[in-house]
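Written out below as structure tokens is the structure these notes cover.
This part shows chain A:
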Amino acid sequence: MTETSSMAPAQAEPGSETLAVRASGVDRAFGGVQALRDASFAARPGEIHALAGENGAGKSTLIKVLCGLIKADKGTVEIFGTEVSRVVEPAARRRMGVATAFQELSLLPDLTVAENLLLQDPPRGRLGLVQRRRLAPAAEEILNRYGVDDIDPRATAADLSVAQRQVVELVRVLAGEPRVVILDEPTAALADRQVDWLAGHMRRLRDAGSCVIFTSHRWREIESLADRVTVFRNGTHVATRDTLSEAEAVTLMSGRSFAGAYPQITTEPTDDNALSVTNLHSGRLAGVDFDLRRGEILGVGGLAGQGQRDLFLSLFGAQRVRRGTIAVDGKAVTIRSPKDAIRAGVGIAYVPEDRKAEGLFLPLSIRDNIAAATLSRRATAGFVNRGKERAVVKSIVDQLNIGAGRSTNRAADTLSGGNQQKVVMARWLLTEARILLLFDVTRGVDAATKHDIYELVGTLAAQGRAILYYSSETEEIAHLCHRVLVLREGRVAAELAGPVGDAERIVAASIKEGQDA
Partner candidate 1 sequence: MRDALRRVSLGYLVLAATAVAYIVVYTSRLGRFPTSFDYLSILNTTLPLVFVAIGQSLVVLTGGIDLSVGGMVSVCVAVTATTVSSSITWLFVVLAIGTACGALNGLIVAYGRIAPILTTLATLSIFTGLGLRVLPVPGGSIPQEVRLVLTNPATPTGLIWLGLAVAGWLVLRRTRFGMRVYAIGSDEASARAVGVPAAAVKLKVYALSGLCSALAAVFYVSTTTSGDANAGNPFILTSIASVVVGGVAFSGGRGSALGAVAGAVALTLVIDILFFSGIDPLYQSLFQGLFLVVAVLLGTVAALAARRRRQA
Partner candidate 2 sequence: SDAAAPAASGEKAGKIKIALSNSFIGNQWRVEMENVYKAACAMPPYVDQVECSVFNAGNDVSTQSRQISNLISQGVDAIVINAASTSGLNGVVQQACDRGIVIVSFDNTVDNQCGLTVNTDQIKFGQQLAQFIVDELNGQGNVVMVTGVAGTGADNDRNKGAKEVFAANPGIKVVSSYTGMWDSATAQRATSAQLPNLPEIHGVWVSGGTDGVIKAFVAAKRPMPVVGGEAENGFRKFMAGILTPKVNGMSIGQPPFLSVISLELARAVVKGEHPKSSITIPFPVATSDKMVPGETVFPDLPDSFFADFTDSGPNATVILCQEAATDGTPCPGKTLDVNLGTP
């Protein structure tokens, strides 16, 4: 492997003067953690270059080094042949024509869309003073230029949906028509329609001679977009290829190989309802009805931001319900807070998509993280029974093979994305909830971990748990679910019997005559 990585740049480079980006021998450690070791990477102008790898392979770290956000401990970085290793300042890179969209979105929540887009060079008047009233029109003009018409430049970024924020972030990057575009998991939060929109612009830039670099955990996208693929593993360059099959890629990325991407749904749902929702109003939800049966995996599809999040949050008591009734096992229940939802009598669990913001206590130990939702169950008179806690956590950690047998005393932030997601899952499995609300749990999770999660979902259903499943990857819903609800404008627009198999059917149902919305 060391050998491939040292050879790889050689095979990748037809002479560095024609290279847009070149990194070689880059090391970068976080605390004791070697995120990049002797990593090399090279991309040409006029190509779309995919960067693939498991969670924690070092993709984002490499990107942060390339765009000057963090310093490399060792090694060199060149932009169009100019050595910039010592320049650690995104602004400087920007001036060299390098623009980056980061994985953890970098929009400023309290600023308006316009201010976010124009922060670096706002419209100035005489005296070089910013003309505040020209901000919004200028931003509007930019958004329109990139075919975005559903975002108000005066809106505060915090009030946008995740997808909208991602779009603004991308527009911010594209706007400069940069010579080097770096996009770290740009599609993770996008609906398929928006993915196509982005793909269009990536291709346009490529054809205009720019160098486009992006990362993704969705092989479909890499396959359809990338001219070349570079694979990283554990912080090192493994290979750079013009063509690469998914199977090969997965093997390269993980050193392991898998059967078909999606496991077959073998079990059938039972007939008794675990959860019955009638006329639910909350957030964007305007009257949703459905039943969820034991052992059923019920998919929730639709374009992003049609109220999916509201549905999950309100069922979990994390968001106010304006109207409607929720019944568990036929008995109506009132859920005012997650506390109520978790209560044994109800037994609902919610696994959020944004694990860093909504799931993890990063500085706390893996054990504390996993135990968090079930503390009182192992407590006597308010005192934690540590022995029992250790045992329980240990068993679940092994069951999900989290962190390859590391001590559960480690801080959660020393885990990779994949393992971190498993930690959150583990917390909720401990609640023995009979109803699981899985909201985009595979977002930004690598192939290996994804596979583990699919398997897990299957077994949970087999155990007779009822599962409500949302994913920004329609493919998943199409293959994993017994049944699919398609939401549009806060209502159930269609119900498809599954496994649907073909994602296009779901997409079709999502946009059917609803386009005007």
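Candidate selection criterion: all candidates are chains of the complex that A comes from, given by their letters.
As a convention for this text, a contact is a pair of C-beta atoms (placed from the backbone, for glycine too) under 8 Å apart; a residue touches a chain by one contact, two chains touch by 3 or more; residues count from 1.
Being a predicted model, the structure only gives us computed values, none of them experimental.
Q: In the complex, what candidate makes contact with chain A, out of 1 or 2?
A: 1
Q: In their shared complex, at which residues does chain A touch candidate 1?
A: 69, 89-91, 94, 100, 102, 105-112, 115, 119-120, 122, 128-132, 154, 156, 159, 172, 283
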